[in-house]
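Shown here: the complex without one of its protein chains, the others still in place.
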């Protein structure tokens, strides 16, 4: 993921976006092919670019990285065939800037003193700028503008002996959220940050060991889910098997990203022992209990993200679930609306009201979150135009009022609707008859806790609460002076 | 659509496929842009190729045709900008052969004695081969291997005066199923075959007149639905307005394709006065009444096509509706599975079981139809592997036992599972605990009729009944000798 | 070649351009590969686009056509491999319009009543418009805007029996200059127009028969030169061998294009029994006798076209030959000069003065012709800037004062410098100390004749004399009314 964030995303600029997915295969004849399939199953975590680095038994590394979807980048047989070796790591990247640089596509690769080294990262390092500046002053030459590269340079100058020791040496200097997969000759390393903010799971396919951001990518290749990597755990996978270490010591203090349950993860994944789909349904049921709407005729989801919570809401409330809004399967990245005159048609490119079922009805409209509110506003207008009598918005999360600095592409705090308005005003702004958000405690109940432990919260919920579990060094430096960001700007241009 | 049909389709070789969608705009500043948006909304009717021909007030025609999706073909601003003129017609084409020829992409265009003429076709002509052979013997030179081009050559040699008269002259010689949109200088023509097998609707956007295969494409551009074009009706749209003719005389004998309700059309379309989504839900409810499964724990659709019927089934039966199977959003055309060893993973590229909800459950599995049965078999295996205790298949249509010759890409009759087995054997083949198809009468009830009128059926249901409303001249000739098809083979190569 | 001509050519807008080269192979395992090599040797006759149509023993035709050079279009192994069959014909096309349409790339192909038919043309038909209009009125649908297609439609409606008879039937209706190669199942046809304006030679490679615009293309594939096809001769090559016919009867009245000797043909070709290089040297010697320049220090060619005549001039005059101007090898089609400020640098992209040899010298500058004079003017300026004391221009042909209508891309007569000025004024315009053109008689002497036979000239020299050997029907019609050209304009747009 990149140091600079941006508000503009090509798919939907009124959604939050996961920035990355990672995947690795150790010891399989078809390592690169399996990595491509795994990345394909993780496509929802990043659609901008993708890459695989494979390593053979002679320590020879071969890479392919490209803009676009996994199916595009790895669609040609010869591309996969070229990536020889029984080890492969891969990465999906989310679109963050209009003009993405190929050199920022992960996995990153470098020739270090011990040989080749490849690294893929899901998350965001919060002190990368400061570290980078120091490294450059000491003679380091960076190839990319990613925060991730800092880790490689810290390893390059580390005086430790083994690859794993060098990596620990580097990780002890970085702050932020991360799940890394890395490959060197003869080994793969997987590691989650001490709070385990981003996910990483271990799987097994015959004798091969797999690491993946989500369990759904194990299913696609027929691998078995073994377990989640734990917060602060590093696994070194080599010919001896899977060796677990706890480089940061102590008992893990888990602060897993609760938004994975609400929106990011695929519904068929298991995360930290819970079904994502089941959790979303439970969230919907909780929402029906907290914010009922007895007079409504229909529960209508904003597809596709609102569907599981809407099913839960409908089941709990007894109000019929209907697909009152149809989502096009063909929403893609490249379709430009031709003239200003027809630009207002935009939202219908993606969603269309099922007029026959909306006309004259009182509707509970279920969505997972509201970011800027522009899409919600248009959907409500569309339902009104289709004859909806009443529209009652139900949001399956608390108000999104704070930016994420841990690997999710969010607008600046100022642009978040919930930072500027309370729920009542938001309801007025988007034009609904009523609006309700799920409470934080309701959300924690749906994830199996009695309530949010405000002393020591069970999850990272900073986007709702502003309670950031990890220090934001670069962000604070940027707030006090322009030095850091001007470096970033210059870098991003050349 | 093409003369030769094929069994192989890149997206899913176990589904039937609509072969085309058509769209036209008369008298709008942004005619080509609107056509692109309309075709985008009709993308489900053809994903292989797409084209637009625009015509300006000087009778100058400009065309753009390309392989791929509408968003790809018309994604660049300059492509749309080049298509000047207040009239435009467009076409989506379904993949029928591996190597599609650009010259087969519609709309077709020809310089006739009266000027330029463009034509787009949804359907299939059943005597095109015979007509083509005669025309070639008389000196006609064909540019494509489409059946559609026969109409243009018949018009070229017609001695009638006006464009519309020449077109009627031509249509009186062709047999089959068709909805055509055509453009000549200063006019657009829309026409449905005498049985109205394929759909065509009329809409209005300010002063502009729109023709579209489906009403959902009117919604995307903010146009109002006016009415269905009637079976056997031709409308000539010019500066005087919309002039309706009945070139084939008499009262229309409607035989609209009932499969549009079951699977092809978008759920947010209205067809022949009925909501497609509503009809599918009603079909599901009818199926629940005909084939209940009281002991089941869950109703699970095969996504996405089985969803509306599954909702109907669940509501009627009171069994909870759950997304027990998750469908990837990123199923595309180009992803090649790398080696034989991992080819069996195929089906999971598209569908994955939601194990947490399947394990230990008795499941009603709802799908719209079974073609060859290969996909159904794999999905049932996947549910079993995820721990399903029982799987009860419910199909929201009668058995598909006969090929379509009217514009749907179907396997040969021999390859259709229901042509070779009865329901019981099919159930055994795909591995379910029970299976039931909706009856023909049940299907007709769900579409608003008391039952199927076997004397004069209200729909074309030939794929279920073998009752073909239009003669199959080429098919019969092919059955009796090799001459015709060898022509087609030679043509398809050069 | 196209009906519409244009003044703008991407390579050098101050040169005349041959519009096409043709090549055919009959009965060789590697027919398409040999055709590609042959077309490569004929690249100078057309750089815009190229195509090959191959035909196998089952009458199956396969084609590949593309914009660009032969080496680009046929550079990939699989492209050639796909073109199966022991017969192949090919074509190079010169750039005539900025936006070339793929459907105009030859060889043209059509399915006629007898099977497939492919046709490639070097030359220009002077009554194509009139014929086309008549054919369209009778129901013909044209695919391209080329004049060549008229021949195919005339064949399609011919009532004659065999392919050769149909072709003769068609050719008797067309007027103009042409060398055609054509292929149908089991045969290749080659034919030159009754005056033999454009070249065509017959060669042999083992058992295979070759036809080619020039003999240099026989050398490249190791084939032996057999003979020139004669004016008005048609050869039908099939399993019986090479059968010669004289469909237009009588003794041939040869009017071979004399400009082939002066500029168009490759210097290593033999044409009508004469070495092109030798003829050019002889032309230079003739020029030295007619227009000596005794005080000069050096003979400098405008490279590369002026080199052979300059060698002849130097040898005859005894003045040393020097490469006083260097031509870049990398003059290509795509390099756009970036801003107006540096646009005047243009000519140096191609030519640079060899200052050390020019400074202080009196120079005889030899070029083959002057079209608009813009390039000559810049070259003289460049020599002056490099210190040339005197520049004496010697042109190795008579003044180019008339447009060509027989297959050479020339500006309109009005734009030709020699149409607007006499030699003295031209010399002043381009800034030389003296100028001389070769006389017509001198030119005829250099080609082996005592002088030009003004009653019955031995060559087509219409560009110098305005004496057009074939009627210009379309040109005359255009001069008297706008009907024809407006058809062409409409056609060129769609």
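The letters A, B and C name the chains in turn, as written, and every chain counts its residues from 1.
We adopt the following convention: contacts are C-beta pairs under 8 Å (C-beta built on N, C-alpha and C of every residue); 3 or more make two chains touch, one makes a residue touch a chain.
It should be emphasised that the depicted structure is a prediction, and the values quoted were computed from it without experimental measurement.
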Displayed partners of the chain not shown (whole complex): A, C
Options C:22, C:36 or C:118, residue touching the unrepresented chain: C:36
Given C:53, C:221, C:380 or C:435, the one touching the chain that is not displayed: C:221
Residue among A:137, A:455 or A:480 touching the omitted chain: A:137
Interface with the unshown chain - residue positions in subunit C: 29-30, 32-34, 36-37, 40-41, 43-44, 47, 69-72, 74-77, 80-81, 216, 219-222, 266-268, 270, 275, 277-278, 281, 304, 307-308, 311, 315, 320-323, 326, 328-330, 332-339, 341-342, 345, 348-349, 352-357
Footprint left on subunit A by the chain that the document does not show: 53, 59-63, 109-113, 115-116, 136-143, 152-153, 156-157, 490-491, 493-494
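Definition applied: only the chains that are shown with their structure count from here on.
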Per Cα centroids, the chain farthest from subunit C: A
Subunit A and subunit B: spacing of chain centres that average the CA atoms, whole Å: 37
Whole-Å separation of chain centres (CA-atom averages), subunit A against subunit C: 62
Subunit B-subunit C separation of Cα centroids, rounded to whole Å: 51
Sites on subunit C at which at least two other chains make contact: none
